[in-house]
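Have a look at the structure below before the remarks.
The complex appears here minus one protein chain, its other protein chains still in place.
Up next, chain A:
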Amino acid sequence: MLRLVGLRTNLKLTGLKPLQRLYATEGAPVASGALRLTLACPNKVLFKNKDVTQVNLPSTAGSIGILADHVPTVEELVPGVVEVLSSAQADAEKFFVAGGFATVTEGSELQINAVDAYPISAFRPEAVRTLLEEARKNSTSSDEEVAAQAKVELELLEALSAVVK
């Protein structure tokens, strides 16, 4: 029960609506209490087997929060913010990811493969705005290839501009 209380307060802190599936593993065998996170990009490793309390992910199924003892799952990530909450730090660490996959396995392990990920603070709002303008313009281009490419860019940049201010 103690774990559940902690879980509720955590959810309140992040302002996330509690999802049904978070409670799916109430009967899970051993509650280790911590979630082991590995967050890797092709060119760098941001977290490797780090104990955290909660991770919020932007997935194709909507924004989801992952806590310890989450049911095993595979989620496809969409451009958005990955929030990492750990007991060691008061503020959540926020990373913008361009896409990728997250796999939760038995034993509270969360493995995230991101195509690219940077801390939110690393983005310059002006640069995002300029690129967004450009992508908007290109998305209406008559050249199909350019338009398709711009649409992908637009999706990413719109998500990015929503969080970078």
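In the analysis below, a contact is a pair of C-beta atoms (placed from the backbone, for glycine too) under 8 Å apart; a residue touches a chain by one contact, two chains touch by 3 or more; residues count from 1.
Rule of thumb we're sticking to: contacts and distances are computed from a predicted model.
Chosen from "Glucosamine-6-phosphate isomerase", "RNA polymerase II transcription factor B subunit 2", "ATP synthase subunit gamma" or "Pyruvate dehydrogenase E1 component subunit beta", the protein name that UniProt gives for the omitted chain reads "ATP synthase subunit gamma". Across A:57, A:112 or A:128, the single residue that touches the chain missing here is A:112.
Listed for chain A, the residues touching the missing chain in the whole complex are 21, 24, 38, 40-45, 48, 60-61, 71-76, 100-101, 103, 105-106, 109, 111-113, 115-116.
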